[in-house]
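On to chain A.
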Amino acid sequence: KSEDSGSDGTGAPASAAAQVAQSAAPGAATCTIDQYGGTKIDLKTAKVGFSQSEKEANPFRIAETQSIKDEAAKLGITQLTTTNANSQFNKQISDVEQMIDSGVQLLVIAPLNSDGWDSVFAKASAKKIPIVTIDRKINATACKDYLTFIGSDFAEQGKRAADEMAKAMGNKGKVAILLGAPGNNVTTLRTSGFKDEIGKVAPDIKIVFEQTGNFAREDGQKVTEQLLQSNPDINGIYGENDEMALGAITALKGAGKKAGDVKVVSIDGTKGAVQAIVDGWANAVIESNPRFGPLSFATAQKFFGGEPVGQDIIIQDRQYDSSNAKADLGSAY
Partner candidate 1 sequence: MPLLEVSDVSKTFPGVRALDQVSFTLNPGEVHALVGENGAGKSTLIKVITGVYQPDDGELRYQGEPARFGTPMDAQHAGISTIYQEVNLIPLMSVSHNLFLGREPRNRLGLLDEGRMHREARAILAGYGVTADIRLPLGTLALGAQQMVALARAVMIDAKVVIMDEPTSSLEPREVETLFGVIRELHARGIGIVYVSHRLDELYRICDAVTILRDGRVVHTGRLADLERIRLVALMLGREMSEIRREGATAFSSEKAVDTGAAPILRASGLTSRRKLHDITFDVRPGEVVGLGGLLGAGRSETIKAIGGAYPLDDGDVQVDGVDLKRPTTVQAVRNGIAVQPEDRKAEGIVAGLSVRENIALAVLPKVSRLGLVSDARIDAIVERYMTRLRIKASSPDQLVGDLSGGNQQKVLLARLLATGPKVLLLDEPTRGIDVGAKAEVQSLIDELAAEGIGVVLVSSDAEELIEGADRVVVLRDGVVVGTLTGASVTTEDLMATIAAAAPPEEAE
Partner candidate 2 sequence: MTTATLTLTTRDLRAWLPKYGVYLAIVLLVLYNIFFTPYFLTWSNLRIQLIQVAPVVIVALGMALVIGTEGIDLSVGSVMALAAALIPLYLGYGVAAAVLVSLLAGVAVGLINGVLVARVGLQPIVATLALFVGGRGLAVVISGGQLKDVRNPDLIRLGSGDLLGIPILVWVAAVLVLVVAFVVRRTVFGRRLLAIGGNRRATELAGLPVKRVLITVYVICSVLASIAGLLSVARIQSSDASAVGLLIELSAITAVVVGGTPLTGGRVRVLGTVAGALLMQLVIATMIKHNLPPSTTEIAQAVIILVAVYVARERKAR
């Protein structure tokens, strides 16, 4: 019997708040089956492979995998194989290669890393298997190495976080960054995006501290505790994901701060974080929508149907702040 029997966190239906692609700029590069090569097939009967990068042990990954499975079920796709690399890149590579060997006709990949896919592309393009990469972009040429990328613009997320932070801090003060796992592309982009924007819109905001919290709540808390010690006068904390921000909030409480003393902005849009806005501890959360199922398969269907599909499908991420947090809590994941 769990503490809060009944209203358990395990996910609003994945259909909730499905992704919406940004209206692609006119003349944005597209890709057709003739350009890419391959044969038109019916998705329902096709063998589809999905390679997940990390354990389904955090809200984002759970929602992501779930959404793929649910959508496949909805479309009546029977032959869906999913693998999980448990955060081991080499495993993801061999997972995908194995699926190619077993003759999948469509690959949906949530890459653990943006580089290092040469061997996979070599294998896939030999068999003309379209690859849809989701949530993380792969550094290669769309419509050649892979079909298309569907996901958020991480730099853009960082940028929007910066705007919110600037707004919350009144364009001045000292801010600290809780970095994601080192070496991770998401970390890199969310950092650069944030820094550049702060530099532009609020030069009076000093970034005095950046330490990694490995995208984990405990680390976020520990680092913040140390931070509050050495820089008691910090005004804002930017968490590159919600988990670290929530850890930071626990640390703030522990240090006897009041809600709002230190502004907190983070990225992802998990229930906990949006709830924190409602409680007044967090100021804004930029969403990074994990529900890739519908858009991915829709794109694939268009592609196999011969229609052109965008090479770079950036989804619209919403954002939560005090104005909408309470109302939209349900659509958080």
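In this text, a contact is a pair of C-beta atoms (placed from the backbone, for glycine too) under 8 Å apart; a residue touches a chain by one contact, two chains touch by 3 or more; residues count from 1.
Regarding candidate selection, all candidates are chains of the complex that A comes from, given by their letters.
These figures come from a predicted structure and were not determined experimentally.
Name the candidate, out of 1 or 2, that touches chain A somewhere in the complex.
2
Can you tell me which positions in chain A touch candidate 2 when the two form their complex?
Residue list for chain A touching candidate 2: 1-5, 8-10, 55-59, 62, 182, 208-212, 216-218, 221-223, 225-227, 229-230, 232, 243, 246-247, 250, 253-255, 272.
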